[in-house]
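Here's the structure we're looking at; comments come further down.
Below, a portion of the complex is reproduced, with chain positions unchanged.
Chain nomenclature is as follows: A, B and C, assigned in order of appearance, with residue numbering initiated at 1 for each chain independently.
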Amino acid sequence: MNSDVFNAVGEFVTPTYLSQAMASRNQMSHCFQQLLSQRRIPDDGWETNYIEMFIREVSLWDSNNFASRSAVGEREGRCLSKMVRDRHWGLIHGIGRSGDVNAEQPKAAGSSFLLSLTRTLVYDALKNIFGIVNVPRDIVVLPIATGMSIMMGMTAVSQMHGDAKRRNVIWSRIDQKSCIKAMTSDPNLQVHVVEQKRQDGVLMTDMEEIQSLIHSLGGPDHIHSIVLTTSTFAPRSPDNVPAVSKICKDLAIPLIVNNAYGLQCSKCCHLISDALRVGRVDLVVQSMDKNFLVPVGGSVLFGPLAETVNKIYPGRASMSPILDLLITLLEVGKNGFKKLLADRRANFEYLKSKLEEILPGQILHNPKNQISLAISLPKATEKLGSELFLRNVSGARVFVANDESVKRMDKNITVFKNFGCHTTVPIVPVYLNAACAIGTTKAEIDLFVTRLKDRIDKTLS
Amino acid sequence: MNSDVFNAVGEFVTPTYLSQAMASRNQMSHCFQQLLSQRRIPDDGWETNYIEMFIREVSLWDSNNFASRSAVGEREGRCLSKMVRDRHWGLIHGIGRSGDVNAEQPKAAGSSFLLSLTRTLVYDALKNIFGIVNVPRDIVVLPIATGMSIMMGMTAVSQMHGDAKRRNVIWSRIDQKSCIKAMTSDPNLQVHVVEQKRQDGVLMTDMEEIQSLIHSLGGPDHIHSIVLTTSTFAPRSPDNVPAVSKICKDLAIPLIVNNAYGLQCSKCCHLISDALRVGRVDLVVQSMDKNFLVPVGGSVLFGPLAETVNKIYPGRASMSPILDLLITLLEVGKNGFKKLLADRRANFEYLKSKLEEILPGQILHNPKNQISLAISLPKATEKLGSELFLRNVSGARVFVANDESVKRMDKNITVFKNFGCHTTVPIVPVYLNAACAIGTTKAEIDLFVTRLKDRIDKTLS
Amino acid sequence: MNSDVFNAVGEFVTPTYLSQAMASRNQMSHCFQQLLSQRRIPDDGWETNYIEMFIREVSLWDSNNFASRSAVGEREGRCLSKMVRDRHWGLIHGIGRSGDVNAEQPKAAGSSFLLSLTRTLVYDALKNIFGIVNVPRDIVVLPIATGMSIMMGMTAVSQMHGDAKRRNVIWSRIDQKSCIKAMTSDPNLQVHVVEQKRQDGVLMTDMEEIQSLIHSLGGPDHIHSIVLTTSTFAPRSPDNVPAVSKICKDLAIPLIVNNAYGLQCSKCCHLISDALRVGRVDLVVQSMDKNFLVPVGGSVLFGPLAETVNKIYPGRASMSPILDLLITLLEVGKNGFKKLLADRRANFEYLKSKLEEILPGQILHNPKNQISLAISLPKATEKLGSELFLRNVSGARVFVANDESVKRMDKNITVFKNFGCHTTVPIVPVYLNAACAIGTTKAEIDLFVTRLKDRIDKTLS
């Protein structure tokens, strides 16, 4: 409702009553104005009515919502179902155009604006909420999850190399299938697994092995890329990204970092931040859902290769995960996210102390991993994971060392032993992983500890 | 979003793409502007997104939606449930204030505006859709249904008379309980039932009896009011409102007209219109739900007493039925309503012709009743109503004359014989009523006729 | 989805994964089962998805939502606007039938069920949340607000008296227009105002005057009813309902109690409870919105006359306020409401202590009023109310004694002096009222105190 319209309201209501109404409208406009001029996530989240108004108005800017339009192309943002249209506020056109999935779409100025705004706010989040102070400004947000983004990143590296025939990927082992699939999808690449090194009872990046591999594979010119991971299951530690990034810088080797759920952890963010400062980092990929608590389906990328991934992405893509992220940023606000991060840190300590209480001495020591805990268990408890799952405990996984287990995920990757344990020689024969991720509540931790104790007591008695 | 904000968008999107977006926004603002300046229901209904935007913005004007407000009263429009708040778009304050239920509420400029707007649009509807060309401008809309509004109307008449001790109500019989309850709630009133007169096979207002009653009750000074009904079940006809209104004018007797679902029928509207022109009409009451197809709960009043009813109404009241009506007027539009009225007329003829086909000669003739049909039936079919109801036919009712049935509804009303038949001497011993009201579809009529024929065949075979 | 359907799902998903899904469904069914069998508000509120599922399923039971139905009556629950239908979940038929507004409607089994359920849960709330332990079981909920319900109650009393010509209403003064209008709407009644008695600096019910009035008006046979109020603005106290109820019992005089926003205050509830035990109470009326924090539009009635009000109510009525109440009860839960009541008590003390800090000695002492405070002010601050309103403080009202002001609200009520102060002789010449009602937050109190101090400082400096 523009000012002219508002003035006409004076014919219906005593003007004196309208002055405060006007102030209330201006309050909302002020919020909008501030968002756009400051380009920052609001400190306090907006009430949902403001968010609704904002999105609804912006959706009017997409051509499919123009009055009296005539669409004679083959993709015109039509939507058959009112239920579907409503849940997307009429934002039907998706994002991007053939040239670039983060580019403006002439038919959809509103969607394009929301995408651009989201990228800006995510930059603010990375820098001012998660603390990657030197994050590059050109953030890319994609409606594909982490694994798919890493796969695109691998392709981007290949394009960068062009004919250069750099085929060898060096990868610090983490037993997580989607990253492996992302690296091995291109049959032209050969993935070399670098085992974790055990040091002070902790699994850590084996720097010597990485350097030795570069050499044995024929030198930097034969290395396609190095792939590291920050957010990991204990007893594995986050990879030593700064150290590797320096090697990459020195030897001109591309570095891809899987920071899947690492934004929520200041340790992981510091590793990224340090690496950006001292070395070479081509691409950092993080999950939207795991860090921002939105539905699965998006990822956030930065680093010089991010823009290349953008350009490789063929055609348009779903707006939905980006919209989820934008709404969440506006609704939760900066203070809301900061509180969630502080709560997570406190709850992680709480989880650790509660587990120490019921299982003294069994928590594997790893000060570098501030998200996941590993708890050594007796052999008899190997079914604990599924037992807990049946009792509505999800995310707790039991790993049992099995030296016989040898696995090859794909033709173009070296073999694994003890898959699941992130190492060929597990630190303990049986252990349980539990994490305290962003959003985990104290009540959940209490439930978990109670049910865990109950199962262990039953199993061992 | 005001213009300043929109301009800031240019930092995020190529300005050339925004020109059309701007045009699209202006299109919406133009709709709003037109509504307020023309004070008329839009010819074509608005798309729901516009309606949402309109209501959401207006709801910001209510004090309970002000940012940083402090409320230290006992009624401040708080709403505990987000689900409830959302379904009312934060319009929590209801309508009215102690002085007048249609008055502005200082704490709720938005709600007050919507009420005022609704009254204006209902005036337009009555005049320009339903054709009561001389309807008085001051329409009252109340969140109470027809019966309750008539009861308030009776009280308004009593207040007008004050000490004058006019206690006798003259009422042209229609066997519908809520009107009777509305008239008899005040034990000081005495309701005199005027039987329908049979003329040309049709039940009609007995003008002579009305006049004779006025006389026998001691003359106009002893008459509290006359109550008539326009929308009726066949074979009863709409009351002769113009003729009675002339008597009322001549003798200074208040006239209340129950036009419950009469707006949808041009015959009923013409009766009202004629009466307004030639005689005295104090109050006309019509149902919101039956004429505008909104949820049960509201009524529309006009006539000199409407404002008095307003003033009698103690305190505030629900906004919900008014909001339903406003949304419906905006969404359906003038053309939509006109089409519904035309469809109704056509479907009424269709219903009649289909019934004539399967039950030739059994449709009771009554050219004055253009909504309801009465079909003469053999005695054996008296259970037809409930049988049809079990077959998902609702609204079809069977009446069986029973001269033994004598009923007194309340102490202060004369007795009834053959209650349900609107007359002591039914035209036929057994008959079925079926109506073709606004919104009835051809498909429903076909279903009804098929199921009716099936039941009659089964019963009689 | 019934069990057969769920079983068919096993064709699509590995059955083992479905066992937990089944458990989750059963959890919801268990909630529903418990609600219906225990007939109590759930201790912890339901998540909104459960409430949605519950209402949606029940709405299928209303005939307007039957598949392949044919409706040939004049009121068939049609709804033109999808937006309107959605916001009411297809519950279009309203409540009641001609005989009784709280009765079952054959065309709307679902709506009827929800109404019946709401009445049952409100009984639970009155007894087990608000502490009226001896509340009669037959609670009536009506989609009309407090004032209108009191007016209906007056009519119910009139019907009870019938011809008995008891015309005098005795009313303990409280300067609130809608109650006055409710009593004076019937011009046959004469309302006699009993002034508050001043005792220990507090305004209290003048028992002697009530008794003397009964006598002077010709004895109990000439008294239509006595009307009292529990929830009041300081320095007025809640009326002494138990004492008056004993008189009413002894002398067979009907007693109506306006307990508008008294449920939230244990003092008021105890007064009602005591009166129910020791005396005669014909009707107690309370506001839905003020006690349950739902949109304006409903009231809760109990006492022997409640059922009569039901029966007097002519025709059907809006379902909307009842649905709001039901949703709120299910969403907030018993513990949620108990917490709100405890918070209110604590916040009331907090408000008092903060005001004492900034305006020492100016809070008028009244231990009987636990909702509203009166603060004595210098003359110069008489514009404080509107100044605060402009600063988004609502509900704070300033009263200035003016002995010249004499007011007669209606012909059939005695005159008022100093209307607004609840007494002809105000305790202090200028004072401000502020309340701490259910839902008021500490943050609001802080805002109020800050803004109040700011205005007073500015005015007096």
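The working rule: a contact is a pair of C-beta atoms (placed from the backbone, for glycine too) under 8 Å apart; a residue touches a chain by one contact, two chains touch by 3 or more.
This one's a predicted model, so the numbers in the text were calculated from it and none came from an experiment.
**Student:** Assuming the 3 chains shown are copies of one sequence, what number of copies does the full assembly in this structure comprise?
**Tutor:** 4
Here is the rule we use: only the chains that are shown with their structure count from here on.
**Student:** Which chain, with its centre taken as the mean C-alpha position, is closest to the global C-alpha centre?
**Tutor:** Chain nearest the centroid of all protein C-alpha atoms: C.
**Student:** Centre to centre, by mean C-alpha position, how many angstrom separate subunit B and subunit C?
**Tutor:** Taking the average C-alpha coordinate of subunit B and of subunit C, the gap between them is 29 Å.
**Student:** Approximately how many whole Å separate the CA-defined centres of subunit A and subunit C?
**Tutor:** For subunit A versus subunit C, the centre distance works out to 50 Å.
**Student:** Need the CA-centroid distance for the pair subunit A / subunit B, whole Å please.
**Tutor:** Between these chains, centre-to-centre, one finds 57 Å.
**Student:** Mind pulling the residue numbers of subunit B that touch at least two other chains?
**Tutor:** 52, 63, 66, 106
**Student:** With touch defined as at the start, can you tell me which subunit B residues reach subunit A in the complex?
**Tutor:** 1-5, 8-9, 11-14, 17-18, 20-21, 23-29, 32-33, 36-37, 49, 52-54, 56-57, 59-61, 63, 65-67, 89-90, 104, 106, 109-110, 112-113, 116-117, 120
**Student:** Quick one: in the complex, what on subunit A touches subunit C?
**Tutor:** 19-20, 82, 389-390, 392
**Student:** Which residues of subunit B touch subunit C once you look at their complex with the stated criterion?
**Tutor:** 48, 51-52, 63, 66, 68-84, 87-88, 91-95, 98-99, 106-107, 143-148, 150-151, 155, 158-159, 161-163, 176-179, 181-182, 185-188, 231, 260-261, 287, 289-290, 292-298, 312-321, 324, 327-328, 331-332, 336, 340, 351, 371-372, 389, 392-397, 411, 434-440, 444-445, 447-448, 451
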